[in-house]
Structure formats: structure tokens, C-alpha cells
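A protein chain is absent from this complex, but the other protein chains hold their places.
Naming follows writing order (A, B and C), and every chain is counted from residue 1.
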Amino acid sequence: MSKQITTLQAINEAMHHAMAADPTVMLFGEDVADPEEGGVNGASKGLSTKFGDLRVRSTPISEQAIIGAAIGAAMAGMRPVAEIMLMNFMTVAMDMITNHAAKLRFMSGGQTAVPLTIRCTTGAGFGTAGQHSDFLEAWFAHTAGLKVVTGASPAEVSGLLNSCIFDDDPCIFIENLPAYWQKGDAPTDPGARIPLGVARIARPGDDVTVITYGPQVAVAQAAAETMAAEGVGVQVIDLRTIVPWDRETVLNAVAKTGRAVVTHEAVKAFGVGAEISSVIHEELFSDLKAAVQRVGAPSCAVPYSNPLEKAFVPDADKVLAAIRKTLN
Amino acid sequence: MSKQITTLQAINEAMHHAMAADPTVMLFGEDVADPEEGGVNGASKGLSTKFGDLRVRSTPISEQAIIGAAIGAAMAGMRPVAEIMLMNFMTVAMDMITNHAAKLRFMSGGQTAVPLTIRCTTGAGFGTAGQHSDFLEAWFAHTAGLKVVTGASPAEVSGLLNSCIFDDDPCIFIENLPAYWQKGDAPTDPGARIPLGVARIARPGDDVTVITYGPQVAVAQAAAETMAAEGVGVQVIDLRTIVPWDRETVLNAVAKTGRAVVTHEAVKAFGVGAEISSVIHEELFSDLKAAVQRVGAPSCAVPYSNPLEKAFVPDADKVLAAIRKTLN
Amino acid sequence: MTDSTTGQPDKAVLIDMYSKMSLIKQNDEHARKLLMSGRLPMIYYSPRGQEVIPSAVSVNLNQDDYICTIYRGTHDMLAKGVPLDALWAELAGRATGTCKGKGGPMHITHPESGCMITTGIVGSSMPIANGLALASQVKGDGKVTVAYFGDAASNIGAFHEALNMASVWKLPVVFVCQNNRFGEHTRFEKATAVGKVSDRAASYSMPGIHVDGNDPLAMHAAAKEAIDRARNGGGPTLIEAMTFRFYGHVFGDADGYMDKAEKEAAMAADPVPRYRQWLIDQGHASEADLGAIDAGHEVNIKSAIDKALDAPWPDVSELYKDVFINDLAAV
Partner (left out) sequence: MTDSTTGQPDKAVLIDMYSKMSLIKQNDEHARKLLMSGRLPMIYYSPRGQEVIPSAVSVNLNQDDYICTIYRGTHDMLAKGVPLDALWAELAGRATGTCKGKGGPMHITHPESGCMITTGIVGSSMPIANGLALASQVKGDGKVTVAYFGDAASNIGAFHEALNMASVWKLPVVFVCQNNRFGEHTRFEKATAVGKVSDRAASYSMPGIHVDGNDPLAMHAAAKEAIDRARNGGGPTLIEAMTFRFYGHVFGDADGYMDKAEKEAAMAADPVPRYRQWLIDQGHASEADLGAIDAGHEVNIKSAIDKALDAPWPDVSELYKDVFINDLAAV
């Protein structure tokens, strides 16, 4: 068995590797330097000590200034990684992200580029409630000019983060808070890159295709186990990159199974699942044996109370129900 | 023929009526008071003179403070209308809108309510380019707790704005800049309300249903004219309310025609059209004669150059092409 | 309420302040004990060490005055009068909580006692406080709004926008910065380009008061001045109250970034027992008087916790309620 590491370690090692490999890579965000313990979860431990205060900086609580600084530095040839502690705090910097980072290449006719990576984490499960657990990837996916990426295991997170850092476009890199302390195989090499835009078949299966990403990959796999026991083969696709998403892999897969479910932890209504579902219907209308089903959170803020929070996050039962719907 | 007024007049008269009818209605935003000419487009002309400086205020350029003030005032029993000059500037206040206005009722267990209306305008057509013309309704639609509303004629704008102001939840009211100077029938009464959540059949038709809202209603109607000449009946549904949207009207209509197109000026990818399309597929899979088609802007910033801007905004030709696709 | 020559509040107020401080301190001790025991896992930001500030503020407020506070604000809530039972039920995520269990520790709301919002977003208490104050100004209801926030929050845009607007509109609001010298793991000086947050008041032509937030009399005087000004139409004030948080940023914080000596010194100067002793020394109260207050709180806190942990969970249908005024259909 290969070495087991947590997601936090994977991020930490990928960052170490990237900063060692390329002097233009920088990191800034709240508490990220070592005097501040290398991030509240320790994701960036050791970086400021190793690479110095010029390249690794703890910032004031000023998300607009953080992203602005990352944009400017990126335009001037750096490859900044900006950490926004939690995804909900991106709301404070939406002008910088969507009016500027996303658009500057286009609006300048290609003269300026913004090769920055915004790391953020989120996700329900720890009772942090309405303002600390939102998945907002649909907003960023709808904003032309941003790449939106998320990994489902330590090695995946590492490989995708490396690709984001060295990508020439602005990337929103979404981490999952509960997954930080989960272990998985270490990547073969902390500098290994997983190309953006290429989905992964997380589990093969011939009858139904479940398309998902991030923490819901494990949920989908659990649902697939249950269906396997019933003799139904469920294929699980981990998108990895939400923008640009791998239409080819998804459409080829669903063309074969004829049945598809899309699931994510974000609110279902107007979520990423709607785009995937629509495209599948548009492209494979006559091949489909049933309507594509979507699974996602209900249309409310993430609730605090434990039983409510559990009911909010899509679980294997909800994915199973959706799979069964495609089989009727 | 009934009296013709512009959209700006309709807004102005509705605001006058609402402020006269209810002393808790307030207005604030940049330049909205009379010494500042009642708004850069004059939408609020006369209000501060009539209702006084306490209730109508020009603000500093501080969108977070504007929305924050509206939220607090709403929680304390007022019905504030906050004007954010252009929809792109909502990005500066996204924390206030989505972490606070949208969530306070839920997070407080129903103890506090935020009956505020955020008016904003947007839309391509005047060469204001990447940071002044975005339609961002998909973001707000994906945010649980917000109602999202837009009107397609002066009377519609008036009736819907009145409903938003007197609604007990936070409403995002989206106006269309080029439509400000377009004329249409005046409402029967400047205080008349059009209920939220109820779509309007803007044109009857038996063969294909086009679902849309805002400035694209006219585009869809133009496309419908062309198809009528070819003997195809195109029904046009004006959603009016994007959240909560009128599933019943839409699904009943498409159940009859079996063919549907959704169009909006916003970027197509991950847009509102994806949700409508997905729900139609989910609910009417076996009734559909063709996949639902979506029309929207390409995935780029709104371009400046006139021919590019024209090509960016969905026109009747694009809607026609989508309608024809459903007929094949 | 206040002696006009010494400016010192009268005995009842002095005791009231103590009672609030004692309540906050004991409540915090129970919270941390409960967390340690594993009986109630929750995210918890201890306000221990900062008891004086909201206690001294609240004795100058009426029940229907408003406060807007933050994730760390249990002290602000208790000082303002949020009842223990509903508070603890909310912390435990129960249907009987202030927010039916939907908000949790970071979003306690209790309009009946004037606690209008608890926000988890740094800086966001201030713009919303302006709105409450604006409503008071329009209605002429004479209420004052207090916005609590931390030192690090003085570096975020919302602070700037809110203080500018409050000053331009002369809103009846008091901005109370609780400077506990840290924002999460980052020292105040490392992130803040000014020595005193209160000096930033000059940018808004607003009075700025720098005060020892652990000194009950000084804090009381500062709060009174600011609240009186707001109530009398004199507009907003920025108060920077110097203090220290004893238990780091969040429960479980390993404190590795803190200077041990600094922390120990601050804890040794614990303002609650210090003030308790002063009250006795000055003859404002006897040991027995204060003991009775402490004991009363102890009973109430224990009872609130017991009731909370026994209370029913909210029903899953709550996910579809309070999103809008009318319930959602569960789609």
C-alpha cells in the first residue's frame, strides 16, 4: 500500500514543491505564515520559514486587498496563490474576482493575464452553519474567464492544485473542510500534475452514470456499492474541473449507460448540476432511457442543528433514490 | 390606446405611489435625491423633494454600506428600496446580500425579516462593456432566500416593483438599461401589483414554448412573429419572477406543446436557463418531442466593439435557430 | 444613575455591571467544561477576559436599544439580556433555541432583548448597525444601536464604509471595537497600519475614544458618553476598548502563535475578580452579596444547559421554513 497522507499534508507538500520549483509562486492569506502557525488548519506550515516573508505573507483581514494584490502580482508575472479562508468570504471579494481576475485577459485583448489561484475551503459537517459552509461554485462557473477546480482525495487535490498554480488563467480551487483530515494515497510525486478539464472515472459501471465532484464523490461511491449488491452497475465520474468540464468523457459515458444522475453538496436549484443535466439532455436526448436526475441541497442556508445539517447534505440515500428514479 | 410611458416613468410613478402609501418605504442609493438630479437616469426624480431627506437619500459610493443600511432598516420595520446603480456593482456587496439579507430570516429561525428591495439595472447595447452590462441573476437565483424579479414592459416593471416593495422578503429587482427609454402602456394604476411567482403568457402558440424574461421577451416575440409566418405557433412565456419561478404555468404549457426553448441575455453556461431546462426534462421527459434548447450569451465578458456586442446578445435569429432545432 | 461630580455610576449600576460580568464569566466556564467533556460539540469562540466591555455598555442601554454582534459575542448577548435558556438551547441546536436551532453559536438572534444579529463575517456587524440606527432616526424612536467588532475587523472595507456613512448621516450608533490584540492568529500590529483603532475616527470626523476595556469605570464612562451623544442626536462614536482574550481564537486553539508571558500577565489581571474585589473594598457590596449573585447565575446556567440538552431537536421540515415568509414546497 502506498503512503497515506491527509489532504492537508497533500496541499502542504504540493505548495512546498511548487514554491521550490518556481520562484514566482507566492502565497498570501490570513494567518498563512509560520508565526501565525501556517494557516488556521496548518495547510501552509513551513512555507514562510522556507521561502521567506517576501513570498509568503499573512495578510490583514481584507479579502478585497488580498485578491487585488494577487491580481496585480499575477499581471506582473508572478504566480500567486491567494488563500481565502472560507468560501463564504469570497463574497467580500466578488468584484475583484469576477469583474477583474476573470475578465482582464479578455478586456485587454489578451495583453494581460492573471495566472492566480484562489484556494478556499468549505463544506457542511462541523456545525459552522449559514455563513461558513456554502458551496458557491455555480457562481464562479457562470462567470466567464474563471477555471473552477476541486479534488476528491489527497492525491487528486495535490495534482489538481499543481495544475492550477501553473495554469495561465485564474483558477478557483475549492477544498473541502471535513476532508482536510481524511487520509488517502499520497501522490507519486508532490509535483505531479493532473491536467485541468479531464474527468476521472472513479468507478466503472454499465447501467447508470453518476457525475459529481469533491466530497460527493465518496457519497456516490457508497451509493454505487449498494446498487452493486442489487446487481446494478453504477459508474461514478469525478469531474475534477467544473470549468472547463469534460463534456466528452461525460457524454461518452452517458451515451453508453443511457441513465445519469448529477449530485453536488451545493444547493440544487440553479446549481452546477443544472448545466450538466441540460447538456446531457441536449446532446443525448434520444439515447436517454430516463430523465437525468439531480441531487443537491435544499434551498435554504446551511442549518446549524446537527439533524438539520445531516438532512441538508445529500447522502447516499438521496443519491440512491435518484439512481432508482432513472431505473424506473 | 392607453397612455404611453417609458420604463423610467413607470418606476418613478410606482416609487411615488409606494412612498405616499406607506411611510416605511425609503429609498437610498448613489445620486438618488433631487439635488443630485434624482438618479443618473432620473428614475427617482421628485421623491426627495416630496418625501424629504430622511426617507430619500443620496449615499456615498459604498455599496456594502448601502445594502447594510437597507438590511438593518428592514429588520427594524422599514421597507427600504436600495438602488445599486448597475448590476455589476452588486459584486461589491455580495456579502451583505447573500450572507445576510438572504439568510437572516432562516438563521434567526424566523425572528427577523428583511423586506428590502434592491433595484439595479444592466444590459448590453450601449457599449459599456465588461464591467457594466452583466446579467447576474443566476447567482441570486442560486442563493436561497432571495426573490429575483424582472419586468418586460413599463406596466410590468411597475406592477412587479410594487409587489417587491411590499413583499416581506428580500427582492432583487433587475431593470434593463436600454429599456429605460422604451415606451409602453401605462399601468392602470401606479399602485397596481402583479403577484410574484406568477408567469405571464406574453403570446399564445401551440407548437413551441419559449420561456424567457426581461429584455429577451421582445426578442422571443420577434422570433415568434417569424415562425408564425411559417405556420408555426410559438408561445412566449414571460417568467417575471425567476425565484420563485412559476413551474406550474411553464410545465402545463410545455406539456401541451412538447417543445421548449429557454432564452436569456445572461451567459448561457450555468445560467438560469439550465435550471428551467433541467426541470422541464425531469418533469416532462416522456412528453417532450425534442430536447429543450437554451439560448444565452457566449462565455466571455460583454465586449465593447459594436459588432461584437451585437453578436454577444442573443437576437431573434439565435432564438429562431433554437426553435427550429426543437422542430427537427 | 451617575454621580455628577465623580462621574461614577451609582451602586445599583455598579452591581448590575458586576452581575453581568459574573454571568458571562461563569457561562464561559461552563461552555468550555461542556466542550471538554464532549457532551456538546460546537464551534465556540470564548469571550473570557472581555467581560467588562459589554457589561459597561449594556448598563447604559435600554432593553429595546439594539446591538449587532459577532461570532465571539456571547458576552455581548448575555450583557444585553439574551435569556440563558433560549441561548443554550440554540447552542445545542434544539427546537427551543432562540433560532430554533437553525442559526447556532455564530448567529444568535433575539430581538426581544435587542440582539438583532450575530454575524460570522468579519466587519459585517457595522453596516447593518447603521441600518437599525437609520430606522430609529427616521422613526424618531430614540433608540441607540451598538455595533461590536474586533480589532482585526478594523482593516476590512465594511468598517470604512460604515463609519463614513454613519458620520455623514449622523446616525445614532456606537461602534465598539474590542481590541483583544489578535485577529485569529495574527497580532494586531502585524495587520494594522495604525497604532490605535480609535485614531481612525478622525477619517470620519467622528469622536474616537481609546479606553481600557478591562476597567469597568473607564469603560462605563466611555460608553455613557458615546451612547448619550448618539441618543441626543450627536451622531456616532468609535470606541476602542483594549482587552485580551484568554482562550485563543476558537475552542481548541493551540495558542502556539501567542506570547506566553503576555497571555499569563493578561490572565493574572483578570478583570472580573479584580472588579469584584474592588466592589468589596470600596464597600459597594459584601462578599455575601456578590456570592449570592454568582450563585444565582450558577444555578441558572446549569439549569439552562440541562434543559437544552434535554430539549427536542428541530424537525427536518424546518429546512423548508423561514427561507421566505411562506414555507417552501419540499422539491
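Points to keep in mind about this one:
Keep in mind that, in the parts below, a residue touches a chain if its C-beta (ideal position, glycine included) is under 8 Å from a C-beta of that chain, and two chains touch if they have at least 3 such contacts.
Fair warning: this is a prediction, and the values are worked out from it, not measured in the lab.
Looking at the complex as a whole, the chain kept out of the display touches A, B, C. Across A:11, A:69 or A:261, the residue that sits in touch with the chain not pictured is A:69.
If you put the hidden chain back, the residue from B:54, B:129 or B:255 that touches it is B:129. Of C:36, C:193 or C:261, it is C:193 that touches the chain left out of the display.
Annotation for subunit A: contacts to the undisplayed chain at residues 26, 54-55, 57, 59-60, 62-78, 80, 95-96, 99-100, 104-113, 144-145, 147, 168-169, 244. Summarising the interface, subunit C meets the missing chain with residues 155-161, 163-164, 167-168, 190-195, 199-200, 202-206.
Although one chain is hidden here, its contacts on subunit B can still be listed: residues 30-31, 35-37, 40, 58-64, 88-89, 91-92, 126-132, 269, 298-301, 303-308, 311-312.
In this text, only the chains that are shown with their structure count from here on.
If you average the Cα atoms of subunit A and of subunit B, the two centres end up 30 Å apart. Rounded to a whole number, the gap between the C-alpha centres of subunit A and subunit C is 36 angstrom. Shared interface positions of subunit C, i.e. residues touching 2 or more other chains, are given as 97, 99-103, 107, 119-121, 157-158, 323. Residues of subunit A found to touch two or more other chains are 88-89, 91-92, 129-131, 269, 298-301, 303.
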